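Report on the structure given below.
All protein chains but one are shown in place.
Each chain gets a letter, A, B, C, D and E, in the order it is written, and its residues are counted from 1.
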Amino acid sequence: MYAVEVSDHIMIAHSFRGDVFGPAQRLHGATFAVSVAFLAEALDEHGIVVDIGRAFEMLKEVLAPLNYRNLDDVPQFKSVNTTTEFLTRYVFDGLAAAVKAGQLGRAPRDIAAIRITVAESPSARAWFEGTLW
Amino acid sequence: MYAVEVSDHIMIAHSFRGDVFGPAQRLHGATFAVSVAFLAEALDEHGIVVDIGRAFEMLKEVLAPLNYRNLDDVPQFKSVNTTTEFLTRYVFDGLAAAVKAGQLGRAPRDIAAIRITVAESPSARAWFEGTLW
Amino acid sequence: MYAVEVSDHIMIAHSFRGDVFGPAQRLHGATFAVSVAFLAEALDEHGIVVDIGRAFEMLKEVLAPLNYRNLDDVPQFKSVNTTTEFLTRYVFDGLAAAVKAGQLGRAPRDIAAIRITVAESPSARAWFEGTLW
Amino acid sequence: MYAVEVSDHIMIAHSFRGDVFGPAQRLHGATFAVSVAFLAEALDEHGIVVDIGRAFEMLKEVLAPLNYRNLDDVPQFKSVNTTTEFLTRYVFDGLAAAVKAGQLGRAPRDIAAIRITVAESPSARAWFEGTLW
Amino acid sequence: MYAVEVSDHIMIAHSFRGDVFGPAQRLHGATFAVSVAFLAEALDEHGIVVDIGRAFEMLKEVLAPLNYRNLDDVPQFKSVNTTTEFLTRYVFDGLAAAVKAGQLGRAPRDIAAIRITVAESPSARAWFEGTLW
Partner (left out) sequence: MYAVEVSDHIMIAHSFRGDVFGPAQRLHGATFAVSVAFLAEALDEHGIVVDIGRAFEMLKEVLAPLNYRNLDDVPQFKSVNTTTEFLTRYVFDGLAAAVKAGQLGRAPRDIAAIRITVAESPSARAWFEGTLW
């Protein structure tokens, strides 16, 4: 299996609900370094998994509504904890939909899976990997 | 599949037996940067894989008996080479047992697998990944 | 000149005032990876610049009032932009005072200067270096 | 599953054919940081996956014909785009052949799979993972 | 002294003249990770050294004529070796001129010095630091 992975980052504020979060129940923030890996069984006729430039753009588009925001104020996140894990899935869903809509410039069925990795600090990160089909 | 990974490090001395190890047969040492990833199919009701603070504590507890030690002097390691690979499994076993004993603060059956990564230098590392059930 | 540098990180929320900040005028946040380097002309009788364990503790103490906070709500920051640059100086001042108060476990006059480095993302950081005497 | 991974790098020139590559159709170049991970179900009698020194040598041997070269001038690459993805497979094939030829110093059947990771910049990389048997 | 540093990267081809360069006399290439640090004695009224967004743009503008190029074909580089060291100075000169032309959005005299760091691989880099006045 081949994979191509590109990275970007966002800077957000948020707070969590639940005693398990300790001091992170207070409004705080994070720089999230976000990577997306597109997995494919075969390269296309150009010898690539995806157009890396398009991959960067798609990642940036999915992250844009979050960047420089207080996630506590984003309506669709009102009832959830926007944990690092949650965000791996949110970004996955956005990119999976974009791939299926053909926005990646490659036949959607050629992309087997996507892995999203989100690092919140030098010593902690999360990832979500799922198949598309 | 979701994963949350946290990292710590230890500083140990040891030596290896076997010509294959060349100069590493002499007593030398290493800073081991150790990461543990907990893998789960679903997030819990708080939106997390595990309590990241508890994950850090558990990793530190498993590493404590090794840190600032000459591993050649640790009784349970007398008959083995404490290679980077060996240590990935040793840490895996310790954390797998802790998860199964419910120390992670999540239903043990919710954790599907654990991956331990140990970097010994900027250019070499090892990992061990195993399912828990 | 010798130096010893240790690192920690904090996760904070804040917002900035001024058109120059663009989208960062909105409430957002950051993971700040913070390093402090203590500079000295000579090593002490143990062969060290400072006790590295004490250095980690002092850095953590200075960062504690900021960690998991919305800096917009910290009274002493009410009238300032808590930029990355500003924080390098804030941490410098805290550690310089601690050194001068003898908390580092070395004669204050032996520490010639301090450098604070704060990384806000994989591609941007700031530092402040100042002499103590 | 255990893995041991070692890293090296090469510096090459090349150009790509196809509008999808934009400015990369011009002759340009890259530092490729290349890692190879050998995966095995069990450690050998020494407690290792592979001799790490031999692993470094094998990686260097496979990379040598590429290093400090214009890949456009390498006869076997005449009809292909030497993309990062392509190179992950090229290095995989070279190392898979070497393992099967017994050059790794371990029974070839003991190595289950190989993963090659090639980073082209701080924000983009590719990998190829394949089983050997 | 304060500093703010931002980073970008370019991918270029080139060759060197002189036996000292060994295999690097052949046409090869590099990914250069380039950082620019602006140094200032004091922060401006917003609490910053420079507008970080403007700093990124200026760095990108200075690097643009080099990116995805064979530097051997750039007329102004015909008689020189475009070594990593040479490029630190080239980027320095471009950014120093831009600062002096007031393009940074801060009084030119407020910027005391610039440091350019160029990493060519995980194990080698160069830098050039110079005062502006």
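Definition applied: contacts are C-beta pairs under 8 Å (C-beta built on N, C-alpha and C of every residue); 3 or more make two chains touch, one makes a residue touch a chain.
Quantities reported herein were computed from a predicted structural model and do not represent experimental measurements.
Which of E:18, E:65 or E:102 touches the hidden chain is settled by the complete complex: it is E:18.
Touching the chain that is not shown, out of C:5, C:57, C:110 or C:129: C:5 (per the contact rule at the top).
Taking the complete complex into account, residues 7, 9, 11-14, 23-24, 26-33, 67-70, 73, 120-123 of chain B touch the chain not shown.
Although one chain is not displayed, its contacts with chain E can still be listed: residues 16-18, 20-22, 80-86, 88-89, 122-130. For chain C, the list of residues touching the undisplayed chain reads 1-8, 43, 46-49, 51-53, 56, 105.
Note that in this section only the chains that are shown with their structure count from here on.
Steps from chain A to chain E, minimised over paths through touching chains, total 2. In this structure, the chain pairs D-E and B-D differ in their number of contacting C-beta pairs, and the larger number is found at D-E.
With respect to chain D, maximal separation of chain centres occurs for C (centres as means of Cα atoms). One rotation lays the C-alpha atoms of chain A on chain B, and its angle is 120 degrees to the nearest 5.
Inter-chain spacing, taken between the CA centroids of chain B and chain D, is 27 Å. Multi-chain contact residues of chain D (touching two or more other chains): 7, 122-123.
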